[in-house]
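Let me give you the structure first, and then I'll get to my questions.
All protein chains of the complex are present and in place, except for one that has been dropped.
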Amino acid sequence: MSGRVDGWRWAGRVFLVLILLFTAVPMVWMLLTSIKSQFAAMQYPPQWWPKEPTLQNYTKLLDPTNPVGNDFLRYMWNSFYVSLATTVLGVAVAVPAAYAFSRFRFPGRTFLFFAVLLRNMFPAVVFLMPLFILMRWLGLVGTHGSLILTYLTFGLPLSIWLLKGFYDNIPIQLEQAARIDGATRFQAFLLIVMPLSVPGILATSIFSFIGAWNEYVYAATFLNRQDQLTLPVGIQRFFAEFATDWPGLMAATFLMSVPVVVLFLVLQRYFVRALTEGAVKS
Amino acid sequence: MAKVALENVVKTYGPVTAVGDVSFTVQDGEFVALVGPSGCGKTTTLNLIAGLIPMSGGNIRIGDKLVNDLDPKDRDIAMVFQNYALYPNKTVAKNLAFPLQMRRLSKDEILRKVTETARVLDITHLLERKPRELSGGQQQRVALGRALVRDPRAFLMDEPLSNLDAKLRVQMRTELKRFHQDLKATIIYVTHDQLEAVTMADKMAVMNGGTLQQYDSPKNVFDHPVNTFVASFVGSPAMSLVPLRRVVDGDTVALAGNGWQMPLSPANARKALGAKSDKLILGARHSTIALHDTPHAGTVPGRVYTVEPTGDVTFVQVHVDGAIVIASLAPDVPVRSDTNVWLGFDQTRMHLFDGETQMALTQT
Partner (left out) sequence: MAVTSDPASGSLRRDDGLLRRIVAHRADYAYVLPALVVMMVVIAYPIWFTIDMSFYKTPASLQLRDRTFVGWKNYETILTAPAFWSVTLNTVIWTLASTFFAFLLGLGAALSLHREFAGRAVLRAILLIPYVISAVAASYLWKWLYHSDFGVIGALSVQWGFTDKPINFLDNIHTALPSLIVVNIWREFSFAMIMLMAGLQTVPEQLLRAAQVDGANAWQRFWHVTAPHLKGVSMVTVLLLMVANFNSFIVPYLMTGGGPAGASDIWITHIYQIAFGRQNWGLASAYSVILFIVMMCLGYFYVQALTRGDKGRPE
């Protein structure tokens, strides 16, 4: 029997190697391309290993005196600013809502909750036109406010759902004890529950931040001035009319991915917990 | 300390009644145990007294003050929870200080009271630790300390010992009782363990199905249970209950089983005649039943089911008319399973219940 068990284990290892190649090879090729010159990248058959590796694509993008670098850094700042605002506001709105869903039973609670979840189901594209008209009416077209407001609502259902899971795990007796010890309901929430929900808030924040950082469709529609663009929209400019600067684009793509990947690696535990929260009942 | 009075307290969740029309008064300095099986409404009653959930009807007074609409923080009570509910992100010292901070005491006074409480409970060496670094027994002490640190008008305790292991539970039971005696504290104590209630409380309130069954001293509840539920809930092993028939023949009243009759004493006969129908239930505690290996006048036949020696006393379970009766014997008396025995009931200490209403029959 042990022979058969070993067979399964070997199959697992082979599978892991294959799937690691599937995952990593494209990313490695992105990095290899990004340290080639335009000329070296456009060869057939390709240079498997760059003959003359160069960091010129990166220095160009990160140099504020270079027009390309100036734009790129501005896009990055725009992305950062919009993502951070979305995250902070999103948490501020989601925390009380999630707490209410976790703690109270009130008429319409179930209905509200389903409405929140169903919001997850609708694609960005079909909301694009009505939201564009709404933003036009609110006078927000062409401002980062339109993006922040939109990302906020997109993130909310998930944020509320994630945070609710965390609040469900905080024993209600802690609040009861605080209220008996002389706290008001609000003080019990602020002084006892809030400090305990920090991991939940972190997990939720990663999600909203990554979601906002990566968003493309609304950013492409709502923004109209060059200097306002966020990264996913901005790097389209590397497609020149006739010849794409592929090494430059790969370098830009890499730099665009760095913040979210770093954020993910640092807060991986919370990220994974947030992903699986609610779907798995142990 | 103050007295706590409940008047016709009701709590409903939609169509479900969790607590139905409960009234009792806890005198100043009294230790009252709320006992009953899980789901009987005892914890809900405690939460109503604490003000953690809104009442559906009735009045609650603490001292002379009507507290129906007061927030928990304004009721001036302390509570110890089953899972201790220690604030996990605060040290023991901060846990103890929290109720005082909420009452805006000065820093010096908080420090003085926390130190004093820690000394009394012998937890001074734990003050800088977080709750998760404590053992169950230590957490229990801290939870008690958080209640003791201020002078509330009453202590509410929700099964505070049930998460401890058996040995520690017995030890803490003694300490709690001592603590009550020293402080003359008003304590309302919820437990599902009737032994805790009997050993510690001045009075016990037995609850079942959301209603109060009996409210009296443990001795009276033990000696005079008002119905079959209280009879079978209080006491260990439980009182044996045997459903029988009433037979009246002239002046004699007897209990009849399958093929036997037991004539009742005049006092018991009067009780039996008070029943609504011929269905009666005989109740007897193990210590009031004598076992014989031959039939005597007034004994009842049975067959031994199991024999459980415990060391200083041996419990014998006997089949009588389809019911199980538990009797006790000295450990050196030989009994074997599947042998016939005859049971002698002590007529002065046995209980009779109405088979229809399940209520105790009393002399009228």
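Chains here go by letter, A and B, matching the order in which they are written, and residues are numbered from 1 within each.
To be clear about the criterion, a residue touches a chain if its C-beta (ideal position, glycine included) is under 8 Å from a C-beta of that chain, and two chains touch if they have at least 3 such contacts.
Treat the numbers as computed from the prediction; the structure is a model and nothing was measured.
Colleague: Of A:L55, A:V88 or A:M129, which residue touches the hidden chain?
Modeller: A:M129
Colleague: Which listed residue, B:G29, B:G209, B:P243 or B:P301, touches the chain dropped from view?
Modeller: If we include the chain that is not displayed, B:G209 is the one touching it.
Colleague: For subunit A, enumerate the residues touching the unshown chain of the complex.
Modeller: Residue positions of subunit A that touch the missing chain: 1, 4-5, 8-9, 12-13, 15-16, 19-20, 22-24, 26-27, 29-30, 33, 41-46, 92-94, 96-97, 99-109, 112, 114-134, 149-150, 152-153, 156, 160, 172, 210, 213-217, 232, 235, 246, 249-250, 253, 256-257, 260-261, 264-265, 268, 271-272, 275-276, 278-282.
The working rule: only the chains that are shown with their structure count from here on.
Colleague: Could you state the distance in Å from the CA-based centre of subunit A to that of subunit B?
Modeller: Between these chains, centre-to-centre, one finds 56 Å.
Colleague: Hey, which residues of subunit A end up touching subunit B in the complex?
Modeller: 171, 173-174, 176-185, 187, 192, 195-196
Colleague: In their complex, what parts of subunit B are in touch with subunit A?
Modeller: Counting only subunit B, the residues touching subunit A are 47, 50-52, 71-73, 75, 77-79, 81-83, 85, 87-89, 98-99, 102-103, 146, 156.
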